[in-house]
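Starting off with a structure, shown below.
Note that one protein chain is taken out, while the other chains of the complex remain in position.
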Amino acid sequence: MTRQEVRLAGFGGQGIILAGYLLGKAAALYGGQHAVLTQVYGPEARGSACNADVMLSDSPIDFPEVRHPSIMAVMSQEAAESFLPSLVGDGTLLFDSDLVQLDWPGRRFGVPATSIADQLGRRIVANMVMLGFLSATTGLVPPEALEEAIRTTVRAHTIELNLRAFEAGYTRGTAA
Amino acid sequence: MTRQEVRLAGFGGQGIILAGYLLGKAAALYGGQHAVLTQVYGPEARGSACNADVMLSDSPIDFPEVRHPSIMAVMSQEAAESFLPSLVGDGTLLFDSDLVQLDWPGRRFGVPATSIADQLGRRIVANMVMLGFLSATTGLVPPEALEEAIRTTVRAHTIELNLRAFEAGYTRGTAA
Amino acid sequence: MTVRQAHQERVRTGDHFINGDVACAEGALAAGCGLFAGYPITPSTEIAEHLARRLPEVGGTFVQMEDELGSMAAVLGASWAGARAMTATSGPGFSLMQENIGWGVLTETPCVVVDVQRPGPSTGLPTQTSQSDVMQAKWGSHGDYEPVAYAPASPQEMFDLTVLAFNTADRLRIPVFIMADEAVGHITERVRIPAAEALPSSSRPRPTDAPGNGFLPFKAGPGLVPPMAHAGEGYHIHITGLTHTERGYPTNSAEVHDRLVRRLSDKVLRRADELTLVERVWLDDAQVAVVAYGGTARSARQAVRIARERGVRAGLLRLITLWPFPGAAIAQLGLQTRLVVAESNLGQVAREAERYTAGQVYRVTHAGGHLLPPEPILEAILERA
Amino acid sequence: MTVRQAHQERVRTGDHFINGDVACAEGALAAGCGLFAGYPITPSTEIAEHLARRLPEVGGTFVQMEDELGSMAAVLGASWAGARAMTATSGPGFSLMQENIGWGVLTETPCVVVDVQRPGPSTGLPTQTSQSDVMQAKWGSHGDYEPVAYAPASPQEMFDLTVLAFNTADRLRIPVFIMADEAVGHITERVRIPAAEALPSSSRPRPTDAPGNGFLPFKAGPGLVPPMAHAGEGYHIHITGLTHTERGYPTNSAEVHDRLVRRLSDKVLRRADELTLVERVWLDDAQVAVVAYGGTARSARQAVRIARERGVRAGLLRLITLWPFPGAAIAQLGLQTRLVVAESNLGQVAREAERYTAGQVYRVTHAGGHLLPPEPILEAILERA
Amino acid sequence: MATLASRRPIDSPRVVRPRGQVYTIPVRCKGCKFCIEFCPEDVLQESPQMNSKGYHFPMVAPGKEASCVQCGFCTLVCPEMAIFTLEVTGA
Amino acid sequence: MATLASRRPIDSPRVVRPRGQVYTIPVRCKGCKFCIEFCPEDVLQESPQMNSKGYHFPMVAPGKEASCVQCGFCTLVCPEMAIFTLEVTGA
Amino acid sequence: MSEIVTTTHPTDPLLRAERLPHIWCPGCGIGSVTACYMSALAESGLPLDQCVVVSGIGCTGRVAGYVNLDSFHTTHGRAIAFATGVKLANPRLQVTVFSGDGDLFAIGGNHFLHAVRRNTDLLVVCVNNFNYAMTGGQAGPTTPRHSFTTTTPRGATDQPFNLQHLAAALGVVYSARWTALHLRQLKTSFSQALQLHGFRFVEVLSPCPVGFGKANDLGEGIEEMEFYRAQGVVDRRISPAEALIEMSKSTPLPLGVFVDPERQGNGQAGPAKGADGVVGR
Partner (left out) sequence: MSEIVTTTHPTDPLLRAERLPHIWCPGCGIGSVTACYMSALAESGLPLDQCVVVSGIGCTGRVAGYVNLDSFHTTHGRAIAFATGVKLANPRLQVTVFSGDGDLFAIGGNHFLHAVRRNTDLLVVCVNNFNYAMTGGQAGPTTPRHSFTTTTPRGATDQPFNLQHLAAALGVVYSARWTALHLRQLKTSFSQALQLHGFRFVEVLSPCPVGFGKANDLGEGIEEMEFYRAQGVVDRRISPAEALIEMSKSTPLPLGVFVDPERQGNGQAGPAKGADGVVGR
C-alpha cells in the first residue's frame, strides 16, 4: 500500500479548495487511484489561512485525515507559516514564489504562479498554475487525468483558460 | 386498615369536584384520616357525567384510584346510569331525588338536594346539601370536620350559605 | 409589613389538601423561585395557573410565553439575571425545550424543569398518566450530558422534591428535572409545608473575587462546579452555547471540548452517591424486589404489602432519583433478590436496570393511560417468588 | 423528452467525486424524493443546497422553511400527500424536530431525517465532527418508540443508505434516520451511482379496497404495518397524533393506547434481524473486536489493520444500523472476543453494548471535534489482546 | 337579525312565504338554546323533556306549528347538527 | 458625506479647523478599504506593505500629512478597530 | 306541524356523523362554524375528495376530526407548516387550515408570518375564542386586556393581537372577521375564499363559555351570541388597523371583509412588501 498525503494551502479566494478537489477527482475518477479530499470548515477559517488536504492511495483509504503531508503546496505567507510544521521532514514543498518567502531544508520548488496567472489575464487561475506545477514536479497524478478533471468541473467558458494555466504550470514544473 | 372508597357523581357545574374536595380535605386535615381525591380530566369529560373519587383510610393510601366504591352519591340521571355498575354490591347509594330515578337493591337514601338548595336561594349549593346528607347517613367524616373544610375553602361571602345548605342536608340525613 | 410576614407568605407553612401540581408550585415558592416562564399544557397547567396567582403576591414574576421554546429560553435568561427560575410542561413541551436544555447544560445554568408526564408518543392521551419520558430526560437533547431527575410519588414529594431540585440545580449549576406523572400531579392529598427555617437550602457557588480580577466563569475547582456571576454584577461575563474556554470564550479545540463535556458529566456522576435517593421498603429479607417510582410506586407498594400478607417475602426499591441512575442500588439488590421493574412505559427503567444485573429483569409495563394497578405487579411478584 | 431521459436525470448513474452531503442528496433524488423541506445548519447544509438546485430539475420540490419545527411538519404533510419526503439537519435542529418526529411515529408517516452530527451539547463545535446524537435518535421524543437509524461511513454509503432509508421508511411506515457525522458528510470521495434499474426499491403498503368500503387506516395485518392511503385519494382518512383506533379516531382507552404503542414498537423490533446491518471484518479468528460505526469505523479499520500487521488477531464489527440496536451481533461477538467500542461521544453505543455482554466493554471515546484517530483504538486493541 | 322573508326581492312574481317543517335529533342536543333564541319567528321553545344528558332539546312552541318560514337559521346555528328544517312543498 | 467641519456653527467664535493624527493597528486590518474610501479628505491610501495575513493596511497618503480634519469617520467605519485619530491640540 | 324527531341530519354526510355528539361544550360555537364551512365547501363545487383540512391542537383543533374529508390533526402550532407540505407535494389539493387563536398565533405565530410572506396557497380559518380553551382557559395572544383567565387572575395586561390588522399588514390575499352568529356572512366568506388563490384568512369570534365567557361577564354561549348580535357591525370603510375588538357593550364590534382582492387599493393597508428587484443593478 502506498499512500501520499498532500496539503494545499493559501488564503480564501485563491481557489485552494478547487485545486484540492481537482487533484482528488483526477486521481479517483481518471487516475485509477483512491483519493479523499478533506477541508476545514467554519467562520474561524475565513479570511485567514485555508487548506485542502488530499490523500491518495492505491488501496481503499480508511482514516482519511491528512496529518503529516509529504507534499505541500503553499500560496500565501500566512499559510506557509502555519502549515509548514506539519510537512514531514523529507517532504516536498511547492510554493508560489510571488507570495511566499521561506526556508525549507528538503525538496522545494517555487513557481511564480500568481504572475503567470496575471499574464494569462486572470489572477484567479494561479491555483491551476500550481496544480500543473505540482503534477509535473511530483508526478502524483498524470496531467491527462487532471486535465479531464478540469474539463468536467469548471464552468464551460472557463475551461480553456484553466487548461492554459494548468499547462503553463506543468511546463514550468517539467523544467524545475 | 379500614378503607372507604367514595364516588360523587353528577354533571359539570353541579360542584361535584368541590364536594369531593371538601370531603377529602375534611378527612385529611380535620378528621385525622388519610384521604386522596382523584378526578377525571379532559374534554371528553365535559358536559357529560363527571365524578370525584375520594378514598379514605386510617393508614397511608398507596394505590389511590377508586375502582369499587362502597359509597356513591349521584346527582344526575346520566351519572347514575354510567357509574352505578361500579358500586359494590352491598354499597350505599345516595341520590338527589329531584334529578335521579333508579333502582338499587342495597342501602339507598334519596334527598331532594336541588329543591332544598333552591329553597335556600341558590341551586348551586345542592352539592353542599348532598355533602351534609352524606355525612349524616354514612358517618364517614364528622360534620365538624366538613364544616371546617367549608369555612377554609369557599369564598368568604358564601361560607354562610354553604354551611346552611350543609346543615340542611345533614338534618335530612339524620332523619333518613 | 415586616420581612417575616412576607417570608411567611412565600412559604405557606402548615397542612394543605392540594394536588401534586399545586404542591409543586408551592414548593417552587418555598424554594424562592423568582420567575416562572411557561406555556400551558395538560397535565402540568395547574402549576402555571397557581404560580400566576401566587408569584406576584410574593414579589416574583410569572410570565406566560408564546411557546415552550421561549419559556425555556426565558428561564435560562432569568437564571443568569440571578433568579431561581422554573418552567413546567408535559411531553410535547418537553420535546420542544430540549434544544435550550442543552444550552443550559453547556453553560451550566441552574434551573428547574418539571415534566408532568402523559402517555406519548405525540399528543397521545393528554389527560392521562404515564412515565414514558424517563429516557428522554437523559437523552432528549443532542450531545452527551448527565442530568439530575427526580420522580415524586405524592403531592408531598412534589413539594419536597421541587425544593430539592432548586437546591441541586444551584449547587451543581445544571437544569434539574422533576419527572412527575399525571397521576401524581392530579391527585389531591395532604401536604405538610414546614416552617421556612426548616426548609433545606443550598445555593449557587459564587465568585469570591471582586469584578475586574480576571474572573474565569468556567474555571472549576476540585468540585468541578465553577462559581457563577450574574448579569449586572460587574464581571462582564460572556456565556455561549459554543464550546468555550474557562474564560467563557468560544474555541475550536477538540481537546477543550472533550474536557468540558467530560467535566460537565463528571460533576454529576461524581456525586452520584449523594444524588441518587431511593426508598427501601421491606427489602431486608426480600426474595423478590419490585423496583418502581412515581405514581407506579404506590401501586407497587400495595402489591408488595398484599404479597407479604400472603406470606411472600417481597420488598420495594422506590427510586426517588431517576438520574443519575441508581444503578448501584439495583446492582446490589440484583445479587440478593429477583427483580421486578414496574413502570408506566414499555420498560425504560427496566432497560437501564439490565445494565446493572446479570440476567434480565422481569418487566411489568404498560404504555400508560391509567395508573398501573397493583394486580399485575402482585402477579409478577408471585410468579417470581 | 422521453420518460427514460427524465428518469436518467434523477439518477445520475456513473462515478462522481462528491462529498457525503452531496452523495446523500443524490441518494434522495435516486430514491425518488419528491419534497425536501429544511432549514440550513452546518454541517448538513450542502444537502439542502444541492437539492435546491437539483430537485426542481427533476420535478420535485425544494422548500426552505422558517425553522426546523416547520421543516419537519412540512415533511410529514408532504408524505401524507403522497411524496417521498426528507429533511436534513444537525444536532440543534434535530432537537427541534423531535416533537414532530413523535407525530410521525404515532401516525406511521414514512419520511427520512438526516442528522449530520456535530459536537454538542448545544451549539458546541458547529463545523466539526461527532457522533453524540446516537441515543437521541432513540429517545429524543417523548414516549416509547423504536426508530430505524443508519450510520454511513463514506460518501458512497451516504448515497446507498439514503436510498435504503427511503425504502425502509415506506416499507415500515416510520421516520428513518440517517445518523451521519460531519467527517463523513464533508469528506469527498468517489461515489458510484448505479443505473436506475439497479437501485433497490420498496414502497408503502397501499390500500387494496377502493374508497368507500370502510377503509381502516390503522388496521394492520400480521406484518403490523397498515396500508397507507394518501390525501386526495378519496378515502377521507383522519390522522391524529392522539391515541387512535384502527379507524384513526381519537380514543381515551388506555388499552388501545398500550396496544397501539406496542404494535408500533413491534413492527420494527420483529424485523430487527433484517434491519440490523453490520459489516464483519476479520472477525473469524479475532481475539479482540472493535465495534465502531460511521466515520470512526474508518479509524477503527485502520487500527485493526495495523494490529493485524503487528500480529494481533483483531477484527472489526462495523455497525451500519444503529437502531434497532445490533445487540444480537454484539452479544454473540462478546462470547468469543474481547470488545472495544470506539466512538466519537462519551460511550453511547458502549453503554448499549453493555446490555448484551456480561462484562463491561472497553471504551475508546472522545466527545468530538476531530475524527477519532486510529492510535487510541490501536492502543486499546493492544491492551486487550 | 333580518329574516329571510324581509329580504325577498319586492319584484318577486309571487311573494310566496315558504313554510318549513322542523326536525330535531334530541340525543345530539346540548341545550345551548341558539336555535330557540335566534329563530326569527320564535318558532321554537325548550321541550320540558330532557335527553339522557339532561338537556332540554328544542320543540315547536304551541301555536307556532305553521310559523316556520324555512329561513334555515336554526340549521345553520345549531353547533350539534341537532335540528334542521325542510321546506314543505305544495303548502 | 458632510465633514464635521462643514457642520460647525457659523457663529462659532473662531472657526478653527481641527487637525488629527492618524493611528493604525496594522495587525488588525483586513484591508476592506472603508477608511480609505470614505475619508472625506482623502487622507489615506493603501500601504504597499502587507500584514501577516496579506492585507494592505492604510497609511497616510504622501502629501496628506496635514489634511486630517479629525472628523472621526475612519474610526467609526473601521470594522476592525484598526484605525483611529486623535486631535492634535495647540496646532 | 310540530317538530319531527329523527336521527340523521342533512349535513351528516359532510361530517363524520358516527362521531356525534362531538366533544365541544354546550354553548360552544365551534360546531356551528364547522358545519358552516362544510356547507360552503359542498356548495363550492370543489371535488370533496381533493379537499383537505389540517388542524393543530386545541378545541378548534378537533375540527379535523369531524369533517368528512382527508383531515389531519397535527401538533400544536404546526398546522400551517404541515399544510404547506401537503400543498407543495400535491398542488391539486385544496387545503384549509382550521385552528384556534392560540395554536395559530401563540406557538404557531411564526408559521403564519412566513406562510403569508410566501403567499402559500392556503385558506386559514381561526376560531378566535380569546383564550386557550382546551387547556382550561388560559390567556392567549388575543385575550383582551383586563380580562380574567386562569393565568391572568388579576386581569390580562398584555396587548392582544388584532388579527385582522396583523393579516392585512402582512399582506394576505383575503381577510374577513365574523362571529359564530354571523353564519350567513361567514358562509359567503368561506365561499369567496375558497375560490381565491394564495393565503386567505378567515377569523371567527366564537363563544367559549367554559374557558372565557363565564369568567368575563359574557355568560353562557347564548349570552355571548347575544353580545355579538348586539355589538356586531359590518363597517366596510374601516381599515384593518382600526378594527379593534373592544368586547364592551358600549362599543361596536367591527366585522366584515377587511382585505378583499376586489377592493385592492381602496385605502386599505397594503401588504408588507420587502426588498425587491435584481439587486445591485
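Think of it as A, B, C, D, E, F and G in the order they're written, each chain with its own count starting at 1.
Here is the rule we go by: contacts are C-beta pairs under 8 Å (C-beta built on N, C-alpha and C of every residue); 3 or more make two chains touch, one makes a residue touch a chain.
Model, not experiment: these values are computed from the prediction.
Enquirer: Would you mind listing the shown chains in contact with the chain that isn't displayed?
Expert: Even though it is not drawn, that chain still touches A, C, D, F, G.
Enquirer: Which residue from C:100, C:276, C:296 or C:337 sits in contact with the chain not drawn here?
Expert: Candidates C:100, C:276, C:296 or C:337; residue touching the omitted chain: C:100.
Enquirer: Of the residues G:193, G:210 or G:245, I need the one that contacts the missing chain.
Expert: Checking the options G:193, G:210 or G:245, the one contacting the hidden chain is G:245.
Enquirer: Touching the absent chain in the whole complex: find that residue among C:26, C:67, C:181 or C:343.
Expert: Here the residue in touch with the unshown chain is C:67.
Enquirer: In the whole complex, not just what's shown, which of D:32, D:92, D:185 or D:250 touches the removed chain?
Expert: Selected residue, touching the omitted chain: D:92.
Enquirer: Since one chain isn't shown, list which residues of chain F touch it in the complete complex.
Expert: These residues touch the chain not displayed: 1, 21-28, 30-34, 37-38, 55, 58-60, 65-66, 73, 75-82, 84, 86, 88.
Enquirer: Go through chain C and note every residue touching the omitted chain.
Expert: 34-35, 37, 61, 63, 65-67, 69-71, 73-83, 85, 99-100, 103, 211, 230-242, 249-250
Enquirer: Just checking the interface: what residues of chain A touch the absent partner chain?
Expert: Residues touching the hidden chain, for chain A, are 43-44, 46-47.
One rule holds in what follows: only the chains that are shown with their structure count from here on.
Enquirer: Could you see whether A-D or D-G has the larger number of C-beta contact pairs?
Expert: D-G
Enquirer: Once you find the CA centre of chain B and the CA centre of chain C, what distance in Å lies between them?
Expert: 36
Enquirer: List the centre-to-centre spacing of chain C and chain G in whole Å, with centres computed as mean CA coordinates.
Expert: The mean C-alpha positions of chain C and chain G differ by 39 Å.
Enquirer: Among the residues of chain E, which ones contact at least 2 other chains?
Expert: In chain E, 30 touch at least two other chains.
Enquirer: Can you pull out the residues of chain C that are in contact with at least two other chains?
Expert: Correct list: 42, 92, 122-123, 126-128, 252, 370.
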